[in-house]
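Left out: one protein chain. Kept in place: all the others.
Order as written gives the chain letters A, B and C; numbering starts at 1 within each chain.
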Amino acid sequence: MIWESWSAFWSMGGRGFFVWGSYGALLIAVIAELIALKRARNRALASAEDSHDA
Amino acid sequence: MTELSVSAVTIERGERPLFAPLTFSADAGALVRVTGENGAGKTTLLRALAGLTSVASGSIQWLNAPSAHYNGAKRVFIGHSNAMNESLSPYENLVFDSGVAGNSVTRVEVRAALARTGVAALIDRRVGSLSQGQKKRVALARLFLPGNETAAWLLDEPFVALDVATQALLASHIEAALAEGRIVVLTSHQRVDIRAANAIEVTLSAIKAPERLVANEAQA
Amino acid sequence: MPRTEQQSNDRFNGKWFWRYASPAAFYPVAGTIEKLCWFLAISLTIIGLYIGFFRAPTDATQGEVYRVIYIHVPAAWMAMVIYLAMAFWCAIGLAFGTRLSFMMSHALAPTGAIMAAISLWTGALWGRPTWGTYWVWDARLTSTLILFFLYVGYIALAAAFDDKKKGDRASALIALVGAVNVPIIYFSVQWWNTLHQGASVRPGGSSMATIMLTAMMIMAFAFWAYCIAVAMNRLRTQIIERERSAAWIQSSVRK
Partner (left out) sequence: MSLRIAAQAVFRREITLFARRKSDWANPLMFFLIVTSIFPFAVGSESERLRLIGIGVLFVGALLAAMLALPRLFDEDAKDGSLEHLLTSPEPLAVLILARVAAISLALALPLALATPAFALFYALPSEVAGILALTVVLAVPTLILIGAIASALLVAARGGAILTAVLVLPLTIPTLIFGAGAALKVLSGESPAAELALQVAYFLFALALCPLAAAAALRISTD
């Protein structure tokens, strides 16, 4: 363990905003993409059901 | 002259076939009437015959060459739109039309072509200032441009916007073309009488849902 | 009615490598690849971030902020690689008319755009403490921005067609035009960049400790796995959407 404490870890030598801002943006993008994927899949499945009923 | 053979052709729009596989052939001097309900793909079929649209399967051959190749098997396609720029005169439009096809035409020749549909007097008017019927007649004059002497005619609703007298005139032109041994393919809602020794009726039935695959029979 | 399936079977029978060009045949394969890649993406991310944050030391010159490179550099790489992959599938699609290739390209594009955006965002956040400004017109950042525009253009063009098939071919063409231009744009931006300012500093630099490099490479593989997994997921959705009337989809949907 190179960090003295968890607060040292989170502060990233005073550059926490930049480091966690980057990782946070990545996390948000990934979550948004996964939600979009899920919704697109549900829509596709629903339309496949519809086209069978039609 | 031009010999047309269509075998097992399907055309798709938005990944859906428009009509069931279509097969027919036409010899020189044949009149092909394409009929079918709205949305059955009559215009699309004509565009495919003209080489403007590709087929999803099957083949269209003019003189034993695929439709997209222009090997001297000439055809003139006249669609719904008159395919003319409204800021130009009939003369300029027709010079452009035949120029693009690789023919240079003289003013006398253009005037002669326009005379065949009775609009020679309009030669220098702006197309935008003409009536619908006049525009149609100018468009039809393309059939008589030099270079199109042996071309097959592909006419999409040619009688629309024409008065009765001009309809009869066009019908007689079509009869003359057939007598010369050309193929004339035409779609029409109006039932205009055309005497043809060799008439083929091609009926397209639209495919609404993909489940309904009805084989089209081309009746000779 | 099983039009699509039959048609593709007719078309693809005979040559083994064509078999998986049929959406029906590739659908289950894509599912397997997706699962495998999710597993890889998650485990590699855990390993990479553990090494990157708990094993790699503080950088002598940049301090802690260098730790952004574990995602910045892989994202920039993926933005580039995905565009190349897209152009590849577009070329295949235009050459052979295989619908699956176009779908593959569509499946890749949004992820590529996200990777470009992530690379720009992290580049800006890294640049602020390092250069003292969020944005510099550095050659690589600028190229990534243009790459992002190319992604946006591709996605917007594909969406602008009501006829999906036309949209496939049209957007494929523009992707190829873009791919041909990418090296030229990159060169010209670099030319312009050296004209206006000195050589640029990059996250990481050349003298990276081995352990930092290791963490970054592991993260790069994690990004690869993530992108493939997401692309496979999107591909499967597209297959369902476009083949929804085919019998095999119907049976797999309602089992």
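A few comments on the model shown:
As a convention for this text, a residue touches a chain if its C-beta (ideal position, glycine included) is under 8 Å from a C-beta of that chain, and two chains touch if they have at least 3 such contacts.
Bear in mind that the values here come from a model prediction, so they are computed numbers and not experimental data.
Judged over the whole assembly, touch between the missing chain and the shown ones holds for B, C. Contact with the omitted chain, checked across B:Thr35, B:Ser59 or B:Ser87, is made by B:Ser87.
Considering the full assembly, C:Val152 is the residue among C:Ala91, C:Val152 or C:Met217 that touches the omitted chain. Only one of B:Ser5, B:Ser25 or B:Asn103 touches the chain withheld from this view, namely B:Asn103. In the full complex, the hidden chain is touched by subunit B at residues 50-54, 70, 77, 79-88, 92-93, 95-104.
Mapped onto subunit C, the interface with the missing chain covers residues 146, 149-150, 152-153, 156-157, 160-163, 166-167, 169-170, 173-174, 176-178, 180-181, 184-185, 187-189, 191-192, 195.
Criterion: only the chains that are shown with their structure count from here on.
Mean C-alpha position of subunit B lies 47 Å from that of subunit C.
Centre to centre, using the average C-alpha position, subunit A and subunit C are separated by 16 Å. Per-chain CA centroids place subunit A at a distance of 57 Å from subunit B.
Only residues 12-15, 17, 57, 210-211, 213 of subunit B touch subunit C when the two sit together in their complex. Residue ranges on subunit C touching subunit B, taken from their complex, read 1, 3, 7, 162-165, 242, 245. Residue ranges on subunit A touching subunit C, taken from their complex, read 1-3, 9, 12-15, 17-19, 21-23, 25-26, 29-30, 33-34, 36-37, 40-41, 43-45, 47-49, 51-52.
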